[in-house]
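Missing here is one protein chain; the remaining ones are kept as they sit in the complex.
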Amino acid sequence: MSLALPLGLVWAGAAVTALLDGRRRCVAWLAVGVLGAGFVALCVLQAHVLVDGPRTIVAGDWPAGVGIALRADALGVVFAVLSMGVLLAGLAYEVVDDLESRHTPALVLFMGAGLTGVFLTADIFNFYVFFELTMVASYAASTYGGERHQIGAGFIFAIVNLLGTFLFLIGLAAIYTVTGTLDMDGVGFALAQSEPTAVALIGVSVLVAFSIKLGLFPFHFWLPPVYVGATPGVAAMLSGAVANVGSYGLLRFGGDLLPDLFAAGAGVLAVLGSASIVYGAIQAISRRSASEVLAYSAIGQVGYVLIALAVGGPVGYAAAILYAIVNALNKALLFLTARVRGWLVGACFAIGALSVAGVPPSAGFFGKVELFRAGIDARSAVLVALIFLGGALSFVYMFQIYQRDFWRDRHDTSGGRALQVPGVLLALVVLGLGLWPEPLLAVSREAAATLTGGQR
Amino acid sequence: MSSVVTRVVARMLLAPILVVAIAILVKGFADVGDGFSAGVVAALGILLQYVTLGREEVERTLPVRLLPHAAFVALLGALAVALVPLSRGDPILTHSPPAGAEVTTVGKLELMTAVAFDAAVFVLVLGAVVGIVHAVARAYEEMEAT
Partner (left out) sequence: MTLAFALAAGVLAGSGAYLALKRDLLRVVAGIVLIANAANLTLMASGGTRGESPILPVEGEISDPLVQAMTLTALVIGFAVIALLLSLVYRVYTGYDTLDLDELSKEEARHAREIDQQARDDDDVAEAEGR
């Protein structure tokens, strides 16, 4: 199977659903089906990549180095599978909840095509193009629901993220000036021999650009209104799928293309990450409504990814990848279950909450374990203490929501059985990965090995 | 509303603009030009109609409301050109006939998949721009009405 197939499939599906009225049930389910097919195709691709190693195709049969390449390696493909799965769950939730806008299924499919492209391209300019496809679709999707404050939040979201995008574009121009190539392998090779000052400027613009997408502490201010205003399915997609672009971008550009610079700037990354963790946790504890707590929790949780990146090396990168995966699943699960009621959903929300706090038997436990390993590997007592403190704080705020919203059974507005299904499935995934974490650990180590040149 | 002269001139200019656009599209393989710039030129022609005649008249007399839909069909066409080579085991976007091979020609137009791809890009750009122009024009009318 070719690695262009999932990309083409979802893209073509997006074009077809854009022509049809997405409010009609059959069209909406067609979109869900296309995403499902894309998800299955990506899973098959992942199995191939893990067994046979990375795959590359060069468009138009041009020689490598001239043509534009698509490449599936362990790092890209794991993020692609994750994002497509979250999009699938989020769209299924919205479809069950009755779509109000004819464009939503097409927008989600365009988002899926963009994300697949971002994770499977080997060309930095194509990375930008697919990245913009994803972001434009998500600006539009973030206003789904049409409430007044949502549109205001969506506007700020678009403006701030566009500034980040253009900063990335300037960084990209700088990369091309310095290296004269766009192929990721070639760029990494050429940057290693370039003048450090130029490389430092590139690194800063890339770091700021992806920090804005992730919503890290000093660049976070657009995030809470968007996540609070969005409908549960869209919030799950934004936090669980679109935000992956930020983590992946930092891993790919930081770990793969600028490893020396990120090693030198580890202190900056650690400070930014710690600030995010502390700020997110304190804000989350002081909030009352579930969606606000989750939004601030999202700011805090990405801080761990940055801390693991600061540690670097095989252990640090593996921890960063693992935590990014677990965090995306947690956030999607929590947003999808926070506004539905019933004992089953309550249990699912509890699994998500335990996972955020890092309590076994949830996938989040292994995320935290890997972070501790990274902290010990870096011989930093401060990092270990910070991770512990952050975990304790997240336990407090997660169970504040749980106590308020689920123990007191006052919201008896349970919205149908079917609305629970996406959340329950995600909860099973989180629980399953907590009980049998070996595949996840193996995948994240394999993905980290692509960054460190085969070192485990 | 614009004067009679501008309205007549705008109407008269539409056909030549479209001819120029098609010319840019088809000569793109031997000379300067491609589907993208052809699409922009054609879209400018339609935009001129909107500016001088007003949205309602343009949409009554020309089939412009179909163009945004045509854009998505064109996107499907472009994707088809990109993906069909996969079925033969070639990488995406492999054009046929390959470089150096004999090409069937109709008049001076060479028939190859790259032409189909560019034609799709032409319709895609035209449709997208017209869709945006339509949305802006309608929003403006709504604002005037209130």
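The letters A and B name the chains in turn, as written, and every chain counts its residues from 1.
Assume a residue touches a chain if its C-beta (ideal position, glycine included) is under 8 Å from a C-beta of that chain, and two chains touch if they have at least 3 such contacts.
All of these numbers come straight from a predicted model, not from anything done at the bench.
In the full complex, the chain left out of view touches A, B.
Considering the whole complex, the residue from A:A64, A:I159 or A:V396 that touches the absent chain is A:I159.
Set against the missing chain, the residues B:A15, B:L66, B:V103 or B:I132 yield one that touches it, B:I132.
Looking at A:A173, A:A200, A:I282 or A:A392, the residue that reaches the missing chain in the full complex is A:A173. Per the touch definition above, the residue from A:L20, A:A37, A:V129 or A:V429 contacting the chain not shown is A:V129. Of the options A:L3, A:I57, A:A140 or A:A449, the residue whose C-beta touches the omitted chain is A:A140. Panel shows chain A; residues 66, 125, 128-129, 132, 136, 139-140, 143, 148-149, 151-156, 158-159, 162-163, 166-167, 169-170, 172-174, 176-177, 180, 182, 224-225, 228-229, 287-289, 291-292, 404, 408, 410 of it touch the chain omitted from the view.
On the side of chain B, the interface with the absent chain consists of residues 36, 128, 132, 135-136, 139, 142-143, using the contact rule stated above.
As a working rule, only the chains that are shown with their structure count from here on.
One finds 36 Å separating the Cα centroids of chain A and chain B.
Put simply, chain A touches chain B in their complex at residues 2, 4-5, 8, 11-12, 15-16, 18-19, 57-61, 70. By the touch rule above, chain B contacts chain A in their complex via residues 69, 72-73, 75-76, 79-80, 82-83, 86, 90-95, 98.
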